[in-house]
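Only one protein chain is missing from this complex, and each of the others stays in its spot.
Chain nomenclature is as follows: A, B and C, assigned in order of appearance, with residue numbering initiated at 1 for each chain independently.
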Amino acid sequence: MKEELELLRQMVRIRRFEERCAELYSSAQIRGFLHLYVGEEAVATGVLSELDPQDSVVSTYRDHGHALARGVPMDAVMAEMFGKVTGCSRGRGGSMHLFDASHRLFGGNAIVGGGLPIAAGLALGHLMRGEPRVVACFFGEGAAAEGEFHEVLNLSALWRLPVLFCCENNQYAMGTAFAKEHAAADLALRAGSYGLAAWSVDGMDVLAVKESARRAAEEIRAGGGPCLLELRTYRFRAHSMYDPERYRDKEEVAHWRDLDPIDRLRNAMRPEFTDDDLAALEAEVAAEIDLAVATAEAADVEPVADLTRFVTSEVTP
Amino acid sequence: MKEELELLRQMVRIRRFEERCAELYSSAQIRGFLHLYVGEEAVATGVLSELDPQDSVVSTYRDHGHALARGVPMDAVMAEMFGKVTGCSRGRGGSMHLFDASHRLFGGNAIVGGGLPIAAGLALGHLMRGEPRVVACFFGEGAAAEGEFHEVLNLSALWRLPVLFCCENNQYAMGTAFAKEHAAADLALRAGSYGLAAWSVDGMDVLAVKESARRAAEEIRAGGGPCLLELRTYRFRAHSMYDPERYRDKEEVAHWRDLDPIDRLRNAMRPEFTDDDLAALEAEVAAEIDLAVATAEAADVEPVADLTRFVTSEVTP
Amino acid sequence: MKTTYREALREAIRDAMRRDDRVFLMGEDVGSYGGCYAVSLGLLEEFGPERVRDTPLSESAFVGAGIGAALNGMRPIVEIMTVNFSLLALDQILNNAATLLHMSGGQFAVPVVIRMTTGAGRQLAAQHSHSLEGWYAHIPGLRVLAPATLEDARGMVWPALCDPDPVLIFEHNGLYNLAGELADDAGPVDITRAAVRRPGRDVTLITYGGSLTKTLAAADDLAAGGIEAEVVDLRTLRPLDSDTVLECVRKTHRAVVVDEGWRSGGLSAEIAARIGEEALYDLDAPVRRVCSAEVPIPYARHLEEAALPQTASIAAAAREVVRGG
Partner (left out) sequence: MKTTYREALREAIRDAMRRDDRVFLMGEDVGSYGGCYAVSLGLLEEFGPERVRDTPLSESAFVGAGIGAALNGMRPIVEIMTVNFSLLALDQILNNAATLLHMSGGQFAVPVVIRMTTGAGRQLAAQHSHSLEGWYAHIPGLRVLAPATLEDARGMVWPALCDPDPVLIFEHNGLYNLAGELADDAGPVDITRAAVRRPGRDVTLITYGGSLTKTLAAADDLAAGGIEAEVVDLRTLRPLDSDTVLECVRKTHRAVVVDEGWRSGGLSAEIAARIGEEALYDLDAPVRRVCSAEVPIPYARHLEEAALPQTASIAAAAREVVRGG
């Protein structure tokens, strides 16, 4: 029950955080691209609950959930959305590029597939030093069509790199449905053809995700080489704030909304976990978000004079 | 028997042509990179014997066999090696870039994997015009590790493009053995995971190659989408003229030399095809080569004043 | 008629597809999504999925497929969502599209048109804010276009398709909503020459694409201060129309190049170098360049603004050049 509660809290934090972000986007306090994870919370939450602090994480432009579930403080994430110097990337990255060295979060990457080679390299570092670590690498099913997916799966399987590939199959890559993206019907099966363990998981069930991640991480830490989880999920909202969603119908969205991972876990926690408990949790999360927004609003921006900092390191060879 | 004879003649032409090229390289009459196909002749010969003139062919830097088997006149190929204006690419391409519009040979491509997307596009053209054509696309097993392999197989399977993927698995990519290149042990099996028909063929047996190509081409022309043949073969000689072959031992080479596709077919043609017949064939081929060399030597080079021709077309928009 | 840059592009594509059934459009989300910048909205309905092809996320494969289709008699328009992703297809563009004609001794021309969005200014951060058209303009065998007006958005696609060789069209993301009047019979334009968008005698401001608006605004500012700036829109980044540039500079004796690309090794350097080579003795002041700061473009608005050429910085550079700053 303690475990479930923690998972629920995490998912609610992500959900409410993003709902607030959407509002802040409408009021133009957040700009750039904003890709919401609403509906997919079970994936980040379940997988990352099984990682250790010394493990590494690589994410995409749809990275709020990964950052929060990884433990990056919410105010640092919110400040980043605001472009403030207190943001987890000092305001230089924005929504798509959340970084946090202290949590070994190696970024939000906005090039589809671009994070996969990085994950392989991080894993190589762990491997060469003989550390029993896991690199969790998140990417969409769309990314699995890119050449880098192939190259990295092959390389990782060949070198038995400790990567946990987490393919968030939310059925769409922007407006492109799975069947228009992939000739093969089953991604996990295809991934398995590289000679690594790969299986599909109900990505709307955080407990199932967690259990799969546990098994996979165990295998990886034991030197079994990479694993791939295909996490079947759905984004309830548009691809980004610009997307008019012409490519899918309301019924389909409604069907998936019925599988809401938060409701599902919450229901499984009845009756021990009461409506009052939920209200308390929601209130706590709301307070955290309010504080994060207030802190972000009050924070400074980086002085323009520092524009050219961090292009290269501040020590010279 | 007539069919066998033609196959044998083609393989002998390729073999002797390349042996002469190696000599000409040593005497510095041919320069640049020179990648010999010796040992692999059954592949080009078998596959291309099943293609029609209106079909299309895409090759690699190891392209002499494809060009000759496709019907590009030997003297145009030889002149190209000499860098003469009478060469099939006017001397601008050299050994790695044999082109011939009249034989729909869309080149030797020297970027590993670089020809695959081109093949998909040629096939798309055939498909959109409703032509029952096949695009034969040759590439090595090393190329199958490149991202483009993945992208193109997926795209081709998805769009049912009429491509015959001919993976010449000669066991090595330069010095890298198959097992160091690919995590999966079976390339045809992996290719099949994209949802296309794929199988392995004894690439040292020209009749088996021909029969597989026939079946595949038939299926493709009928609209069945792409096929992939993994043609198991071996290059008897070094990767290129610069390769000291440190990465493999003599016994392995000797083992494969015993499977020489020319000897094999020749033996199968006994006793009808006599030693005298063979001597006659060899003499005929030798004469063709001598003539090609003589013509190439005598040919002109492109005037330096024409250096900048063909960068853009000679008509303006 | 009133139109927008986006609609003008769409009309140009529609028109081409009606005129020539070898023409088709292919790229990520060009179909049911309507194009990531909505350029192709409605074309799927009109032309069907055979001619408006949604591709998988495989830039190298579908750009290469465009090249192959062009080799095989088609006239593909390939849309790469943005220049940022074109790096994944660069090998196909450089080593195949730009090279096959020459390598084949003139046998295989590649009449492919590749369109992509370019530029910064929308707080999309480092990986989504590149201006790499200058890189492409370095490649022999390509024609590189940068429509900056409604006329050019409407008029460049057809001549690009008629060009027997590969043509790249760079559409600045800030221009899609540009609205204005376009002649009802607007059609193909010349894709070989630069255009003088504003006459002037004191200094020549040379720019293209997304920076044209800012540069024209700077010229207005300058005029208010008594400086008559001439504005040249390059339009075609390769081959560069040096003649127009040099003619202008020989007249004004002063030049500022405005380019949203990074300064070092950018297109601005080429323009400055050519002026120095061909018109050195006509110059009354060094050529100035107003470019993006040499940083990965940051997300925060104030930093992004500081990183890019702006009306004020363009005007300031022009003043310095004129007054000896």
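Throughout what follows, contacts are C-beta pairs under 8 Å (C-beta built on N, C-alpha and C of every residue); 3 or more make two chains touch, one makes a residue touch a chain.
It should be emphasised that the depicted structure is a prediction, and the values quoted were computed from it without experimental measurement.
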item	value
Which displayed chains the hidden chain touches across the whole complex	A, B, C
Residue of A:5, A:22 or A:118 touching the missing chain in the full complex	A:118
Residue of A:99, A:165 or A:273 touching the missing chain in the full complex	A:99
Residues of chain B in contact with the chain not shown	31-33, 83-84, 89, 91-97, 109-114, 142-143, 145-147, 173-176, 180-182, 243-244, 246-247, 301-302, 304, 307-308, 311
Absent-chain interface as seen on chain C, which is shown	84, 87-88, 90-91, 94-95, 98-99, 102-103, 125-127, 130, 134-135, 137-141, 238-240, 261-262, 264-270, 272-273, 275-278, 280, 283, 285-289, 294-296, 298
Missing-chain contacts mapped onto chain A	56, 87-93, 97, 99-101, 106-107, 109, 111, 114, 116-126, 128-129, 147-148, 151-152, 154-155, 158, 309-317
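We adopt the following convention: only the chains that are shown with their structure count from here on.
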item	value
Category of the chain touch graph - line, ring, star, complete, other	complete
Identity of the chain that, by mean CA position, is farthest from chain B	A
Innermost chain by mean C-alpha position	C
Chain centre separation (chain A, chain B; CA means) in Å	46
Multi-chain contact sites of chain B, meaning residues that touch two or more partners	147-148, 151, 154, 158
For chain C, residues that touch 2 or more chains besides their own	56, 58, 60-61
